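Below: the structure, in structure tokens.
Apart from one protein chain that is not included, each protein chain of the complex appears where it belongs.
The block that comes next holds subunit A.
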Amino acid sequence: MLEPLLAVKGLRKNFGALKVTDNVDLNVQKGEIHALIGPNGAGKTTLIHQLSGNLRSDAGSVVFAGQDITRLGMAERVHLGLARSFQITSILDGFSVLENVAMAVQARSGSSFRFFRDASREDEINIQANKALARVQLADRAYRRAGSLSHGEKRQLEIAIALATGARLLLLDEPLAGTGHEESAVLVELMRSLRGSHTLVLIEHDMDAVFSLADHVSVLVYGSVIASGEPSTVRSHPDVRAAYLGEEEIA
């Protein structure tokens, strides 16, 4: 078997007596779309926080592309190629759409301790930012104020920003959260188009989207991975049906 791009071993996080992440093992192969599902409160977002470096882990290890990143902060992990999006849209409302993305390009384009040149006129940065916007189909929104975008467009912008960091692996925390039917169709198509160029770890509640996109599904319940495998295997796994799906039938 290939060396996984992201290998998580024995990861733990406790909030007081509550085991939010309980001995999680996870392997993400290069180029796959790996969905992380589980009922509310299963600890999915906490796990993303730990993987992205937003939250320190109590135990265990995270290895990315062969390098142990367990102790690294969020900014350092981004530079290595691991970026995240946020469940609650987290963009710079007061900046233009282009600048939101340009900021992420700037972060990997040499030192930002440059004090005299107008950053908004740096062609090289703007060109790359426009490319990321084109990839999420927001090119025609480049000069609008980010805060004025529709909800679906903001979710697209979130992904454009993650892409613009130059990351190989994107941790997407509920990219479809709060979107309508048409908006979510656009986003699903967008994620599908990233297959091949990027590796995605995806938290999502929309089961239609998960089972149409994912190459690999892991199920998290009470902080533990109870099943992990191909979508069809996971779908029929008895523990998953009992613990997570309950009476609800997977479409």
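Criterion: a contact is a pair of C-beta atoms (placed from the backbone, for glycine too) under 8 Å apart; a residue touches a chain by one contact, two chains touch by 3 or more; residues count from 1.
Keep this in mind: contacts and distances are computed from a predicted model.
Selecting from "NADH-quinone oxidoreductase subunit K", "ATP phosphoribosyltransferase regulatory subunit", "Branched-chain amino acid ABC transporter permease" or "Glycolate oxidase iron-sulfur subunit", the unshown chain of this assembly corresponds to "Branched-chain amino acid ABC transporter permease" (UniProt protein name). Which of A:Lys9, A:Lys30 or A:Arg144 touches the hidden chain is settled by the complete complex: it is A:Arg144. Residue-wise, the contact with the chain that is not shown comes from A:Val78, picked out of A:Val28, A:Leu47, A:Val78 or A:Leu213. The residue from A:Leu18, A:Ile127 or A:Ala242 that touches the chain not shown here is A:Ile127.
Per the touch definition above, the residue from A:Ser90, A:Ser150 or A:Ser212 contacting the chain not shown is A:Ser90. Seen across the whole complex, the unshown chain contacts subunit A at 52, 54, 73-75, 78-79, 83-84, 86, 90-96, 98-99, 103-104, 106-108, 111-123, 126-127, 130, 139-145, 148, 161, 164-165.
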